[in-house]
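With one protein chain held back, the other chains of the complex are shown just where they sit.
For chain A:
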Amino acid sequence: MATVAVQVAGGSDGIPLRLKLQRVEHRRTLGAFTLVLPVVLFVLIAFVWPIGRMMFNAIHDDTLLTLMPRTTSALSAWDGKDLPNEGAYAALVEDLKQSWAQKTTGVIAKRINYELPGAGGQLTFSARKVSTVSAGSYKAALIEVNPLWGQHDIWSVLKRGHSAYTGYYLLRSIDYQYGAEGQIVASPPQNAIFRDVFLRTFGISLGVTAATLLLGFPVAYLLATLPARTSNLLMIMVVLPFWTSALVRTAAWGVLLQDHGVINDVLIGLHIISRPAELIFNRVGTVVAMTHIQLPFTLLPIYSVMKTISPSYVRAARSLGAGPFYAFWKVYFPQTLPGVAAGCLLTFILCLGYYITPALVGGPADQMVSYFVAHYTNEDLNWGMASALGAILLAATLLLYYVYNKLVGVDRLKMG
């Protein structure tokens, strides 16, 4: 049949049918692509590009390179053993003078402070005094102005400033930093918090995911098996909070959980406890409020999968002699797994990025990575750190997703 068609088509206008077909296919692909183009562009411009740009900030920092150009280039030849030579000191004097005149000393000092806490202040002090340093021995004069310049570590920092790329922010995000000789060492214990913070983030997310599964699964089962009229009513009760803003719900938990809040008042009124239980501004408050907010996200995919499971399977199992639990466990439960997996993955990934709930009902030791991203963006203005923490969180999430895909298979996920 095909041969005939080709011969016929080929005969009429000289173009083989295969080519014609290809053209049609091509046009169709192009048409489909044009249809999705707006979405692709949107995702690229509003999502991929900013995130990529942000992650770039985590390794790119040209503060020292642009604001102290002479010093950093003079240091590129420095072997890093003894103190640098006179030329580097002369370059430093020039750079400090210029920065003082252009009011950029604060920015430089801030950058230096990241790596050498306290040295920024000394640098500002030196910049203020540097006009008194005249030609001659710059080295001796600068060390006289401030002993900082006789120390090795500040010069290491400045030398590293010669490159616009730095590993500092990523290292700090996993509690490492550069030592005095430029080697990588562990952060001092009073600053080493980020490994704990990441572990805490994963721990809380895991806990909340487990809690939503335990609470959500029976409800989903009930909803899927009840007659439509009752289950619709119950469904509204599940979905209603889902439509309420997370901020409002978190604030409501504040009212419920506080020392003289509803829960404590009732418990004290019933003489179950004599003093208010500490339910808020700690881990309890954080997990309770997050579980409440995430519950529908876990429940709904499970519910929609359960709806598709025919009751005749369990009936068949029972009629073949399986006990009620055995039938549920061996026949019903495995069929809900795609929904369970989808719900748990959704909740877990959303939990990783939680910010407002821990901030409002958690204590300082319950803050997750996002809190620190916000802190570094808005309060500390250390955008490199914010980017590095964000990049690591994103990478960890993608890695988890990859592992999950290998283990469970994303194609098995079902939202309904």
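One rule holds in what follows: a residue touches a chain if its C-beta (ideal position, glycine included) is under 8 Å from a C-beta of that chain, and two chains touch if they have at least 3 such contacts; residues count from 1.
Following the convention adopted for this analysis, contacts and distances are computed from a predicted model.
Looking at the choices "Glycine--tRNA ligase alpha subunit", "Extracellular solute-binding protein", "N-methylhydantoinase B" or "Ubiquinone biosynthesis protein UbiV", the name in the UniProt record of the chain not drawn here is "Extracellular solute-binding protein". The chain that is not drawn here is touched, among residues A:Gly120, A:Gly216 or A:Gly390, by A:Gly120. Between the chain not shown and the residues A:Arg70, A:Lys97, A:Lys110 or A:His152, the one that touches is A:Lys110. By the touch rule set out above, chain A reaches the unshown chain at residues 50, 53-54, 57, 102-107, 109-110, 113-114, 117-118, 120-121, 124-125, 190-193, 196-197, 258-260, 280-281, 363-365, 367, 372, 375, 377-378, 380-381, 383.
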